[in-house]
Structures are given as structure tokens and as C-alpha cells.
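Here the complex is missing one protein chain, while the rest keep their positions.
A and B are the chain letters, set down in written order, and residue numbers restart from 1 in every chain.
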Amino acid sequence: MSAARGFDWRRTPGLGTFTALVFVFVYAPLVVLVVYAFNASNLALVWGGFSVEWFAKALGNENLRRAATNSVIVAVVATVAATLLALPAALALERGRAFRGKAAAEGLVALPLVAPEIVTAIATLVFFSAIGLRLGLGNVALAHIVFCIPFAMLPMRARLREMSPDVENAARDLYADEWQVFRRVTLPLMAPGVVAGAMLAFIVSLDDFLITLMVADAGATTLPVYLYGMLRLGVTPEANAAATILLAVSVTVVVVATLVMRRGERAVAA
Amino acid sequence: MSAALAPAITPAPAAPTAPGLAARTVTLLVPAVAVIVLFMVVPMLIAAGYSFLTAGAYGGVRLPLTADAYVRFLFDRDLDDSLIFDTTYIGIFARSFVLAVLTTLFCVAIGLPLAWFIACRERRARDALLLAITIPFWTNLLVRTYCWVLILRDQGLLNGALQASGLTSAPITFLYSNEAILLGLVYSFLPFMVLPIYAVVEKIDPRLIEAGHDLYAGRLAVFRHIVWPLARPGIAAGTLLVFVPALGAFLAPDLLGGGKKLMIGSLIQLQFTSSRNWPFGAAAAMILMALVLVGLVVMARRRGAGAPR
């Protein structure tokens, strides 16, 4: 109907071009990263022909493998834990009743966002040693969970705020109990927010360098900390290859997760 | 102080609706709050305590208690040990602040149209685009920043392309400038702006826009009166996610800026490392946090005053 009148709000002139340019901006470093991972020369500046030897070298590097495994374990644990902690809190803050201290609670859960990372890193290090907590990788995971919570929660709250409570209330009128309302109505509707939150949490955990550097004990080195070390002596194709492998693995994981989610949704719809 | 924080990221909370859920509100909040208090607030209090102690000879802190770290922020000791007003640290803070503001503005300017474009696609395309915009951020930030060095350097790809196309004859120095830092920061934090904005604009009811158009609103009017107001909670959330880390960033200033000027992040880092003055580093961090909190309160007040009740 609106199209017939020559106004399609879904199409803004120039926006497609703009988006394409943004994607060029966003992907340019990635292209560089991947291309140079296949560079036979060990100098990042000179193209020495196509080679996969750096992948073999990166895969054969035991310390690198260990660091990558650590990173993935920490990121998965932190994402899952932070999402599980953030979800009820987001519900409480957006759908719950007002109570004394609610504002304080709201501020507290946002605190990790406003604390400078270097301070968090030092403070956490001192704190862990004061209480004698020695879980190795567990320490890193704990520290990550903390700063992942607000990241996971923000998109959830934004989403909940945009969702009308009417549908949930309608379900209640139809004698659904609270769990049913949550499971059948609230959760499916807020799913994009939950996914966005989990993604954000995963990204910040996977990327964290400073806090991990400070908190990690022997054997708990993560990939950013290891790559930082590799890159100190220049951009070697081995570091590029390692980052490319990580990229390939995460893309696979995310794509599979998206496909599984979609199938799950279809099943629900059916 | 923390109470003031929340409204900044959140507009007025929804009216209480679910009696059953309401009873459990506190219970639902307990786990997240407990984790943050234990592993964040307690360590932060320790850091706050540090800022009132004396620097240990080799890092760390010792007694006696003193406010020297805060005094030093505004006053420097002259050679004869008298205090003189000193703008060094204020300058460092101001520089970081301006850079963070610019980063946030650029992220909104890029993120909002992008999020809107994505939200306007079909379901499948939407998912694919959203995935595509986040994929680059699955690789390490440090590695990506180094890739920008490869692109921007004198013998880098950008200069190579410019010269090959005949646009320039000699390399232009892009790297080691404030513009390069800004580019790096915008690049680092863009998804933190796009995702929250997308989460809200995706929910905008198409009928609102069609209604707007039926009332003879053009694209600009639709944007101003419908999209922008509805996108604001997302922009506010994104601003928080972008502005604060940009304020404390030190990776981009170091790698892309050539480490020529100190930023808050590098100043604090320096105090905890080679300058071995933990109290001053902690004090700088506390001042930074105080400024952020004041900013959030102001934001919250303005929104509170402007919101129709």
C-alpha cells in the first residue's frame, strides 16, 4: 500500500551505500589479517608468496594452543554465567515491583561499566590474593563473569523496555503461572535481547587483556595475553595465522548456534 | 552515588505489573548483585583506600594516611617544595574527554543509520547482517589494532593504494596522529553502539511510521519524531558502553597515536607500573570514576526533567 504511494520507509536512499562503506571499514583489518596469514615472508610488509606454513606453525605451538583453549573456556563460562545472572536481574529491574534499595541495585549492576579497567585489574588481583583464592583459570573466569554481567544485561533491559507487558498480562489472565508466562511469553519475546547480551559478553570476555594479565596464575594465560607477547616483536604471520584460526572457529560456532536457534524457533512455532 | 547511575542508562522503569513476579523481585536480583558486590565493590573499596596511602618504595602502598595524591592532581611541588597550581593532569583528562566524546559521536553517527538499515531488512537478512557486523569483533582487539597499523603506516596498504591509483605521489603519514587514535577507538567500540540501538529500533512498530507518513511526514520528520525518540534508550545504553571505555583506553593511543601524549588510561597504567606510585594511580582512577558518575547524574537529571510524566 505504502509502496504504491512511492514511499517505502524501509528504503532510505543512500543508506545501502553507507552500510556497504561501514562494512568495508569493519572488514578491512580482517582482510589484511587473513591475507597476511598466508604470506610466505616472515615480514608483515613484504608479500613473499602464498604459504600455509604459518598455520602449521601456529597449530604446532603448544603454548598458543593452550592459551586459545583457556580463552574459549573462560569466555564460554563467563558468558553462560553472566547471562544466567543478568537475565533474572534484568527481569526484576524491568518487570519487578519498586522496592527500597532498587535504585542502589540498579547502580551496582552497572558499576563494572564505569570502573576503569586498570583499577579493576589491580583491585581484583589484590583482592584474590587477600582471600587466598587460587582456582587458576577459575580466578580469570570469576573476574570475567563480573564485568560481563552488565554487558549481558544492557540489551536485555533495552529489549524488555520496548516490549509491552500486555502480552504477559494476557497470558496471566489465561491462568498461566509465572514460570509459564516467562517460558512461553517473556523469554521468546526477549530472545533477541538475550542473544545480543550473550554475544556482547562473549566478545568482551574474549577480548579482555588487562584484567586477565593481572589475575592469571601460572598456566592460565589466555589468547590475548599470549598474542600481546607475540606481537611485541612485530606482526608475525604466525600471530596472524593464530588469530585467523580463532576467527574461523568463532564464526563456525556462531553460525551453527544461529542455525540451531532458528530451527528451535521453528519447532516452537510448529 | 550508585543510585544515580542507574537512571542514566535506564529511563523511568515500567509500572509494576506482575504481582507474582513482584514478590520475587529481590530474589531475582540477589545473585547478580551479590557477585558484583563481592568481586567488584570490595576490590574497588580497597583501591579507594589505596589512594589515601603513601606509595611504597617499590610499588604497593604503606602508611601513613595522606591526601597527597589528590593534592598532586592540581598542585605541583616547585623546586623549593612550595605548591604551585599545575594544569598538567587537568590537560591530560581534558584530552581524553574530548577524544571519548568524539568517539561516541562518531559511533552514534555510524551506528544509528547502520542499526536502522539492518532493522529494515527481512528477518533472514537482518540476522545475517547482525552476525556480519559482530564477526570482526570475535578476533582480538589488539590484533585488529595492529592490522590498522599495517594499513595506515607509511608503506602501508592505504598509501600503497593511493600511490598506485596516482592520487598521491609520496606517502602521507596517517599513523601516530589524533585522527588515527580516533579511528582506532571508533573501530574498537562500534558494535557496542550498534547492538543496543538495534535492539530497540528493531522493535519499532511499522504502523507508527506508516501513520506518520499518512500525516504527511517526510523521511526527515519520521526520523525526528518517531525513530529518534524511540532509538534514544538504545543510544543511551550504547553511549555508556562506548564513552567510558574510550575514556580509559590506552591501546589505541599507544599503537596508533605513537604514545606521544598521555591519556588517562596510560597515566593510570604508568603509575601502577614504572612510576610505582599506586596511591596516585588509584587517586586518578577515583577522580575519573567521580567524573563519570557526575556526568551520568547530569544525564539522568536532564532526561528526568524532559520526560513526560
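Just a few scattered comments:
Quick note on the criterion: a contact is a pair of C-beta atoms (placed from the backbone, for glycine too) under 8 Å apart; a residue touches a chain by one contact, two chains touch by 3 or more.
Everything that follows uses one rule, which is that contacts and distances are computed from a predicted model.
Going by its UniProt record, the hidden chain of the complex is named "Putrescine-binding periplasmic protein" among "Sigma E regulatory protein, MucB/RseB", "Putrescine-binding periplasmic protein", "Glucose/arabinose dehydrogenase, beta-propeller fold" or "Cytochrome oxidase subunit III". Residue A:F128 is the one among A:F128, A:F151, A:F182 or A:F202 that touches the chain missing from this view. Residues touching the missing chain, restricted to subunit B, are 55, 57-60, 79, 88-89, 91-92, 149, 153-155, 173, 175-176, 254-255, 258-262, 267, 270-277 (touch as defined at the top). Residues of subunit A that touch the chain left out of the display are 43-45, 63, 66, 73-74, 76-77, 80-81, 84, 122, 125-126, 128-129, 132, 134-139, 141, 213-221, 225-226, 228-235.
Assume only the chains that are shown with their structure count from here on.
For this pair, subunit A with subunit B, the centres built from the Cα atoms lie 16 Å apart.
In the complex of the two chains, the subunit A residues touching subunit B come out as 2, 7, 9-12, 15-16, 18-19, 22-23, 25-30, 32-33, 36, 44-45, 85-86, 88-89, 91-99, 102-120, 122-124, 126-127, 130, 142-143, 145-147, 149, 151, 153-155, 157-163, 165, 168-169, 172, 177-178, 181, 192-193, 196, 199-200, 203, 206-207, 209, 223-224, 227-228, 231, 235, 239-240, 243, 246-247, 250-251, 254-255, 258, 262. Across the interface of their complex, subunit A is touched by residues 1-7, 9-11, 13-14, 16-18, 20-26, 28-29, 31-33, 35-37, 39-44, 46-47, 110, 113-114, 116-118, 120-121, 127, 129, 131-144, 146-151, 155, 157, 187, 190-192, 195-196, 198-200, 202-203, 206, 209-210, 213, 219, 222, 230, 233-234, 237, 240-241, 244-245, 247-248, 250-251, 264-265, 268-269, 272, 278, 281-282, 285, 288-289, 292-293, 296 of subunit B.
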